[in-house]
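Would you mind keeping the following structure in view while I ask a few things?
Removed from the display is one protein chain of the complex; every other protein chain stays in position.
Chain nomenclature is as follows: A, B and C, assigned in order of appearance, with residue numbering initiated at 1 for each chain independently.
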Amino acid sequence: MKNLLLATFITSSIVATAQVQNKDVHKFGAYINRSEVRHEVRIPKIDGMVPLKCDLHSHTVFSDGAVMPSIRVKEAWQHGLDAIAITDHIEYRPHKKFVLGDLNEANKLAQKAAKDRGIIVVEGTEITRRKPLGHLNALFIKDATKMDVKDPLEAIDEAISQGAFILWNHPGWPDDESKLYSVHKKLIKESKIHGIEVFNQYEYYPASFDWCNDYNLAYVGNSDIHTLTSINFGMDAIRPMTIAFATEKSSDALKEALFAKRTVALFNGEIAGREELVKKLVKASLCVTNVGGDKIEVYNNSDISYNMTFDDTVYIFPASKTVRITMPKKGSFVVNNCHVGTGDKLEVDAEELFSID
Amino acid sequence: MKNLLLATFITSSIVATAQVQNKDVHKFGAYINRSEVRHEVRIPKIDGMVPLKCDLHSHTVFSDGAVMPSIRVKEAWQHGLDAIAITDHIEYRPHKKFVLGDLNEANKLAQKAAKDRGIIVVEGTEITRRKPLGHLNALFIKDATKMDVKDPLEAIDEAISQGAFILWNHPGWPDDESKLYSVHKKLIKESKIHGIEVFNQYEYYPASFDWCNDYNLAYVGNSDIHTLTSINFGMDAIRPMTIAFATEKSSDALKEALFAKRTVALFNGEIAGREELVKKLVKASLCVTNVGGDKIEVYNNSDISYNMTFDDTVYIFPASKTVRITMPKKGSFVVNNCHVGTGDKLEVDAEELFSID
Amino acid sequence: MKNLLLATFITSSIVATAQVQNKDVHKFGAYINRSEVRHEVRIPKIDGMVPLKCDLHSHTVFSDGAVMPSIRVKEAWQHGLDAIAITDHIEYRPHKKFVLGDLNEANKLAQKAAKDRGIIVVEGTEITRRKPLGHLNALFIKDATKMDVKDPLEAIDEAISQGAFILWNHPGWPDDESKLYSVHKKLIKESKIHGIEVFNQYEYYPASFDWCNDYNLAYVGNSDIHTLTSINFGMDAIRPMTIAFATEKSSDALKEALFAKRTVALFNGEIAGREELVKKLVKASLCVTNVGGDKIEVYNNSDISYNMTFDDTVYIFPASKTVRITMPKKGSFVVNNCHVGTGDKLEVDAEELFSID
Partner (left out) sequence: MKNLLLATFITSSIVATAQVQNKDVHKFGAYINRSEVRHEVRIPKIDGMVPLKCDLHSHTVFSDGAVMPSIRVKEAWQHGLDAIAITDHIEYRPHKKFVLGDLNEANKLAQKAAKDRGIIVVEGTEITRRKPLGHLNALFIKDATKMDVKDPLEAIDEAISQGAFILWNHPGWPDDESKLYSVHKKLIKESKIHGIEVFNQYEYYPASFDWCNDYNLAYVGNSDIHTLTSINFGMDAIRPMTIAFATEKSSDALKEALFAKRTVALFNGEIAGREELVKKLVKASLCVTNVGGDKIEVYNNSDISYNMTFDDTVYIFPASKTVRITMPKKGSFVVNNCHVGTGDKLEVDAEELFSID
């Protein structure tokens, strides 16, 4: 039979289907059902630590999201994430009149969808208040219902007692002003805030980079997705995420990595994180070979492109490609897509960066 | 500022965002939010009729789907469809314990999401019974609650009285057997079935092609999507659809086109429809220019590739590309990806197909 | 046989091959040989004029290029161009010791390769001198050998006598200085320069935009390709080109369009041309539909994306996509990727741009 496949963008295919093709039914074939195919986001290990790709802020019909929790799990798995947190609002549940279930229901359904699938569901919830306090995610909780109290500081304490990691969400939203209020300072001082969501959906908060550095808080980046990540970011785009360098791929190891602040935020080709860790990431991503004379070939083994300036000159190291350049003389690169503080980009010495592997 | 965009697959971009970029907040920019960008599926007009791309079979949390109705509308709009039908099961509502709302609720929410957006919401519902009757969609209904009755034939009659188009769904599911039962013959005879869903998700039912021809029923193709089309089919894939050639882009014109049987089903590069209409589609898609000698250049102005055999030789006319070939001598092409009956592929005379435009 | 196609990026396919598949030989099939498949670059007609896509500056082994003339023709055809000029240097022929043939040989071979193929070969040559005169292409010549004289002004006169269109190449190369010397002013005054190559390969010369406007010269953009356009620009990139709006696709019509200055230069998403023509192009590319309320959907029917600013807000209209936006109030758009003079971007009134089609 000359019936050839004419589909154009086959970027992935699938699974297994019994090949039934007769007059009664013609099944298009294994490669059509993409739901069991996962894109991978390639990030190198650092110091033997595995990079866990996480989205720690998402919504479902159980608050103001538009999908069932299972969808968040499937999306995340398909997009190459290792962990997803369902963080429905405690206080804001607009579908309440036709979506029943207590504050733990979403997470239960998510855990069910994640069974026998290589993805970690981080149980979470979002404390949703007006500024100055704003929004905070409580992650690795056990029981969200106990956090449904009038005083948000009590809710935080309850979360802490459950062993939670507390994330201060999108400081600059919704008023485009990022401000470290006294309530935050107090919570930070009391070790009741452990990270800041420096990247949220389509924006980031430069002021918060220095807060992470100064107060030793984790850099975190999330989608805060309410509809579909494919609609908002596209199927092939690398969605907003947090990369946590952990000892292994497990919930406990992820939790340890977050508390150890061993994270970077990533979206739209931009990275934010502590200088030391970001530098290691860039160095681990670029593999250098000397090809003769003063020429080197630099292979970027990751899915993040790097854009750097050396003196006047822009260098780009695209994801998964090799670039052939003249070995730069003495001096430093400014890595334009890597934020290590408010207004600060990563700087790396050329020799250190391009030492031959 | 040398902060260049490093995202790789920017296949589309977006809308408008005020460009706020300061220390408090840095908005990534207009091109990140893709939710207001729509892929188009290019199909030529035929006889002055506009091709309306429709998915007439989808599910939401209001039956056994996993998303809110607004998601179906947004997905469909983003994927280049002109019409979507929300056809939740009448009889099967597994989320019933925590999703409340009567049988019309899904469609109301869908209509709301479609306001001020170039997409038609076709109000529908799915009568869901075991074989022999099987599943049928009632489209262009006014009130689904009145169809929630014990006897499915009464439900059909009620739908008919509301002016509905009745679609017999996936005849070969779930037992991989396509059979025209006496109940269907009777309904067809009484003009209570108007179309057959010859393509459903990942399969099609060759036997049903002849039924469409013999009983003058519309060829229809749908996704029957329960989760996300991006997960099942990929963002860039052309999802299963029905192309209805209508006088204009409106609900009434769509209804007229469906009752007139002026449709083809499309998925994975394969088309099924009446010979006359399919032939017109192929001819309208291929634009021929004589470039000298016996060479012609054939431009496929659509998003559907065509694969044909002439004698021993396979010709491919990829979507949106031009192909340079030797004008074939006398004889016929078999168009391998176009079904016009059970076991029948479209045949077109070479001269007729490649008459110079 | 379950031998399914696993190739990933099939963006185009091919021709016709007899399907021989036996023990002696297995031919992979029609879709593998891409040499007879052409990408199209979609540009709308303007005032009934067809957009001819041209590259009027290329080199072969007959001067300092690295390929035979036939390659330039095949590349150009495959990349969607309508016309290519082979403009080998008169004075600089580094392969001379092993590539023989007079100054017309390259064009003869190109014409041969273009036979029975929908592409126009514009016979040309490049007068190659130091600044102040610099480099100039003589296009639509008849005999390049007569231009091989000591005095370049004589060479120009000879070209003029052959009816040539004279193009002043890359004014800012190689010293990054764009200067209108007295020799140019004189030639312009004598109508012996008809156009300026405002875009050349990877750069453009903003100063030259005003010269085109002030002296009524054609805006031209070319690749000046010496190696392969695929290597320099990528297979899927739209290579540098000139779009000439002509009465039909023919050499005479192209010549008329160039002398009439009915051209824009295009590369890397940027356009340069006379305000009136560029505005018509943008308006013809954007098709507006009112979808209710104050929302419009804007479909870009071309392969050029447009990036505009209205007040503070950036709008992007990606190639071949539809964007849904709020109809802007009174005011003007600045079209950021459209140059209409030195330091001048196209400005269009919102109502004029988005009048409903």
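By definition in this document, a residue touches a chain if its C-beta (ideal position, glycine included) is under 8 Å from a C-beta of that chain, and two chains touch if they have at least 3 such contacts.
It should be emphasised that the depicted structure is a prediction, and the values quoted were computed from it without experimental measurement.
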Residue among C:Ala246, C:Val314, C:Val340 or C:Leu353 touching the omitted chain: C:Val314
Full-complex contact with the absent chain, from C:Ile46, C:Val61, C:Ile90 or C:Ile188: C:Val61
Positions on chain A where the hidden chain makes contact: 10-19, 29-31, 36-40, 115-118, 289, 291-293, 295, 297, 299, 305, 310, 312-316, 318, 320-326
Absent chain, residues of chain C that touch it: 2-9, 11-12, 17, 20, 22-29, 32-35, 61, 66-68, 70-71, 74-75, 78, 95, 97-101, 105, 172-173, 176-179, 202-207, 227-228, 230-238, 267-270, 304-307, 309, 314, 316, 318-319, 336-337, 342-343
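Operating definition for what follows: only the chains that are shown with their structure count from here on.
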Chain pair, most C-beta pairs within the contact cut-off: A-B
Remotest chain, chain C as reference, centres from CA atoms: A
Intercentroid distance (Cα basis), chain C paired with chain A, Å: 42
Residues of chain B engaged with two or more neighbouring chains: 11-12, 17, 29, 305, 314, 316, 318
